[in-house]
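A protein chain is absent from this complex, but the other protein chains hold their places.
As written, the chains take the letters A, B and C, and residue 1 is the first residue of each chain.
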Amino acid sequence: MDFSFDERTAELHEKLTDFMAEHVYPAEAVFEEQLAAQSDPWSRPPVIEYLKQKAREAGLWNLFLPDPRFGAGLTNLQYAPLCELLGRSPHLAPEALNCAAPDTGNMELLADFGSAAQHERWLTPLLQGEIRSAFCMTEPDVASSDATNIATRITRDGDDYVINGRKWWSSGAMNPNCAVFIVMGKTDPDADRHKQQSMICVPRDTPGITVKRGMHVFGYTDGSHGGHAEIVFDDVRVPADHLIGAEGDGFAIAQARLGPGRIHHCMRLIGKAERALELMCRRTSERVAFGKPLAEQGVIQDWIAESRVRIEQARLLVLKTAWLMDTVGNRGAHSEIQAIKIAVPSMTEWVIDKAIQAHGAAGVSQDTPLAVLWASTRTLRLADGPDEVHKASLARRELRKYR
Amino acid sequence: MDFSFDERTAELHEKLTDFMAEHVYPAEAVFEEQLAAQSDPWSRPPVIEYLKQKAREAGLWNLFLPDPRFGAGLTNLQYAPLCELLGRSPHLAPEALNCAAPDTGNMELLADFGSAAQHERWLTPLLQGEIRSAFCMTEPDVASSDATNIATRITRDGDDYVINGRKWWSSGAMNPNCAVFIVMGKTDPDADRHKQQSMICVPRDTPGITVKRGMHVFGYTDGSHGGHAEIVFDDVRVPADHLIGAEGDGFAIAQARLGPGRIHHCMRLIGKAERALELMCRRTSERVAFGKPLAEQGVIQDWIAESRVRIEQARLLVLKTAWLMDTVGNRGAHSEIQAIKIAVPSMTEWVIDKAIQAHGAAGVSQDTPLAVLWASTRTLRLADGPDEVHKASLARRELRKYR
Amino acid sequence: MDFSFDERTAELHEKLTDFMAEHVYPAEAVFEEQLAAQSDPWSRPPVIEYLKQKAREAGLWNLFLPDPRFGAGLTNLQYAPLCELLGRSPHLAPEALNCAAPDTGNMELLADFGSAAQHERWLTPLLQGEIRSAFCMTEPDVASSDATNIATRITRDGDDYVINGRKWWSSGAMNPNCAVFIVMGKTDPDADRHKQQSMICVPRDTPGITVKRGMHVFGYTDGSHGGHAEIVFDDVRVPADHLIGAEGDGFAIAQARLGPGRIHHCMRLIGKAERALELMCRRTSERVAFGKPLAEQGVIQDWIAESRVRIEQARLLVLKTAWLMDTVGNRGAHSEIQAIKIAVPSMTEWVIDKAIQAHGAAGVSQDTPLAVLWASTRTLRLADGPDEVHKASLARRELRKYR
Partner (left out) sequence: MDFSFDERTAELHEKLTDFMAEHVYPAEAVFEEQLAAQSDPWSRPPVIEYLKQKAREAGLWNLFLPDPRFGAGLTNLQYAPLCELLGRSPHLAPEALNCAAPDTGNMELLADFGSAAQHERWLTPLLQGEIRSAFCMTEPDVASSDATNIATRITRDGDDYVINGRKWWSSGAMNPNCAVFIVMGKTDPDADRHKQQSMICVPRDTPGITVKRGMHVFGYTDGSHGGHAEIVFDDVRVPADHLIGAEGDGFAIAQARLGPGRIHHCMRLIGKAERALELMCRRTSERVAFGKPLAEQGVIQDWIAESRVRIEQARLLVLKTAWLMDTVGNRGAHSEIQAIKIAVPSMTEWVIDKAIQAHGAAGVSQDTPLAVLWASTRTLRLADGPDEVHKASLARRELRKYR
């Protein structure tokens, strides 16, 4: 057992830490200003392109992608600590380094399962940060925790596939720069449970697509990051070669996408928690009430210590999960992937809540990043299945040990 | 000891329950539609005026005001269960019945301490629901939990007072219909701790007032309810007779305003929790996952039972506090007023959180009232002093019993 | 609504408060000394008889019994605040006033359902504090939360009933002074679910009874209070007139016994929590660490305030439940009786845990009453059905409102 970074991780970690300090944190205020000044709530403030350029120059680009043909070729364990750093500024840093969801998952999926034509048309511009993408899986009318529930249909018709259905929480789809939707649907509802689904690339401007609205998250639209769209697909027709892999591969592809996605989410959450803890420490060191800094009050110290202890534990669990994925594969790491989904969002939510409380009314307002961090974190207790579904599943695996 | 409503309360409670069912709940969707359709985010959707008219006709108007010259003449204990009902639709019902903060506190304050001229100019139109008002107490640069910290100055200059200072979280001040700000400031910083402050009526259009911005609460502006303004007072000059009571009365007036305000907030929170519990029950009865309604899952039942148990306890504590205020006065009820501030927001937050979780992603979105209920509830753990300040104070009183 | 004591309650409350201060609290140390000095762990220290004498003289005797023929004739609501006071010294006060479980429930049951002969033989000496009794319901092999599971058989044989079965957690049965066991068993397993059971009086010295052992509660045997016995009934034969009521009445009698028992338990728990809070306040006021009394530390103050707030809420819920039982009956108060079972033990456990923590290692030792208070409180989260069973039932009732 060894808890130290390997050489490459250590080097990139230092480089990225510097990059965050030099470029990203200072850009946060610029981002907010540009956002407030622009009329279109859905377009990206220009500072983003500036940061992307800087990241490219620094060689901090596409770090997430393990496939060395396309990306940095890092293992999950190597990328995880970098991903944590990105999470410290989650509205800027991931996109700045071309490591933002849902593009990361989509790029990985296209790299692994896409055809050469799909690589050329979508993967390449995504890798270059020229376009964005959306992932259309969740549906409003069925429990999203079970992929077999999916009601959207993808029907072969001559040389085309025709798509009909309704999706929501399609993150990124409101972004004017979003060029392609990767859509999950059923090609054969009569096949085996896990062979009914397929995935297909749908250019955003294909006729029959109606983007109905952006979903809100505690009052936020996440507009500047492409929002979360409700989309109707009404006889949307695309060429048959837009299918990713073969018919019936959808579930397997979704599963393959899931593990890394979970790790990325969770590492970013660790970074969010660290950021909130830092803000809590700074604020309480400066703010005086009843004659002494808040930081000298016992209850505040309790929050700070608990935060540190909880963050350390959660981080180790995520790192171990990354290591397992690298050594025994996603399937072998299944329980741990569930465990981090259960443990990390609620941990981060707790830390941010305390940081908010330590900031007083400023904490719930636009004057600190805490409120928006909180909202996105709370949502992750629901995203891809509520915690409770994962707990029940994890418990059944645990119980099986003793039968 | 007797836990039943008296006759008048029972009668009003039934009447108001019917009114909510007949008029208020059906208006919620109308309100959202009108809100989405209007261009000015700060103006009130017209359905509000309709509801006000209905409430006046039903004799459900100004129920909050214990002074029979001006209002319904109900005791705190009689009003509390009605206030709970209003909390079930907190964005419509309080205003519909002219029982919305901060007007309620302002009307009570004017009724108790205002001059005849102040009654005529502001109290009467407030009582008639023709204008709105704001209460300007909290300041960005000092801990709001200690009224003696206030930095705003109210300086006598001939026949006028001149006001200088910065306020924020002045709820209602963004409302175009808001006609008057009641401002707390110091007239004599050298007087005894609790005689330094005064309150004064400041017409909203007085020169020198700059409404800087609306504060956000998570992603919400609470625009349709008048928002929460940051306001700069720069040599704002009003006639001396705009002072409420005498110089140095400000702290006492604020204290008098506090108790009923706390009770109202807490009873509305009970209503919010009841609403969230109802939504949780309805949703989980209807939504099927893994072959049975969510409501048949043990974890969901645990949430429902815990919610019921916590709500019942909190309600009783608020009612007892109301009874104490009526029988021994606000001062005699001091510990209990602190206790409900500590107990009720966190209880309601817990219930709403569970209701959100039971709704899946819909729970954090605009498709249920839960997310916005949650945001306003979370904020009440901070409003007029974070919970921790009240806990420390309550503990010191408790400890004093044994010295 | 009225939260004040009626005259009789107020008078008895004051009298009992004085009695506790004058007689009971000072006797606690005596009790411990006598207990340590005696060789038989199951016999009662003599100070108990002294206290019983004092209570009789003070007219504080059999306060629990609502039937004025036999007891004080107090309503549940009148008795509840007195019961709370008894809970402050739970190993002495209840027995001192002849208000100790399981005798209270047994006396009430005999008063309501017993024959004249049963009154003479057992109720009278119980009322006079001359004998003790045990209640034998729980069985080791079946879930005790469902009375219909009971496996013990009570079989008619000529003029006798013959009892066979195994019971455990029969509180009081190890007490040398225990004269009678009230045993629940099935007389007709083929009858309707709730007509299968009967209750019968079994003199303790009846042949065929084997008291196997005393059950431990976190290392305690509760020896001085009669312990918790495991008992085997092997062809135990008693005259047929020992049956209480008629065959098939057992379930109804158990239900009738349940409500008051729950109220008594919960009010004593409120008293325990108050005692623990008092001990926490006293200890932390006196104990100095890092240069100041523990009571000045924020975390300690948080515990104290939270304790006060939780106790107040729980007490009100218990009192309301008592009022409901008096006004609409046990059946009408069903949900509330469940609610207090859910709310109160965990509240008291929390308060005692914090009091223990504030006492350091002394808190878990024999040097304070906290550890033994904790153990008995923790057990009440399990006694007559784990909390989870009650929560599921309460939730189903709540859900039914919306169907």
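Methods note: contacts are C-beta pairs under 8 Å (C-beta built on N, C-alpha and C of every residue); 3 or more make two chains touch, one makes a residue touch a chain.
As the structure is a prediction and not an experimental result, all values here were calculated from the model.
Of the options C:W169, C:F251 or C:W323, the residue whose C-beta touches the omitted chain is C:W169. Of the candidate positions A:M20, A:I163 or A:L317, contact with the unshown chain belongs to A:L317.
In the complete complex, the residue from A:D6, A:E22, A:D67 or A:E120 that touches the missing chain is A:D6.
Among the residues C:H13, C:R378 or C:R397, only C:R378 touches the chain that is left out of the figure. Residues of subunit A that touch the chain left out of view are 1-6, 9, 77, 277-278, 281-282, 284-285, 295, 298, 300-302, 304-306, 308-310, 312-314, 316-317, 319-320, 323-324, 327, 335-336, 339, 342-343, 388, 390-392, 394-396, 398-399, 401-403. Taking the complete complex into account, residues 297-302 of subunit B touch the chain not shown. Those residues of subunit C that touch the chain absent from the view are 138, 140, 143-146, 168-169, 215-221, 287-290, 297, 299, 356-357, 360-367, 371-372, 374-375, 378-379, 381-383, 386-389, 391.
FYI, only the chains that are shown with their structure count from here on.
Note on connectivity: the fewest steps through touching chains from subunit A to subunit C is 1. Set against the C-alpha centre of subunit A, every other chain centre is closer than that of C. Computed from the mean C-alpha positions, the centre of subunit A lies at a distance of 54 Å from the centre of subunit C. In whole angstrom, the spacing between the mean C-alpha positions of subunit A and subunit B is 37.
Distance between subunit B and subunit C, defined via averaged C-alpha coordinates, is recorded as 43 Å. Residue positions 298, 300-302 of subunit C each touch two or more of the other chains.
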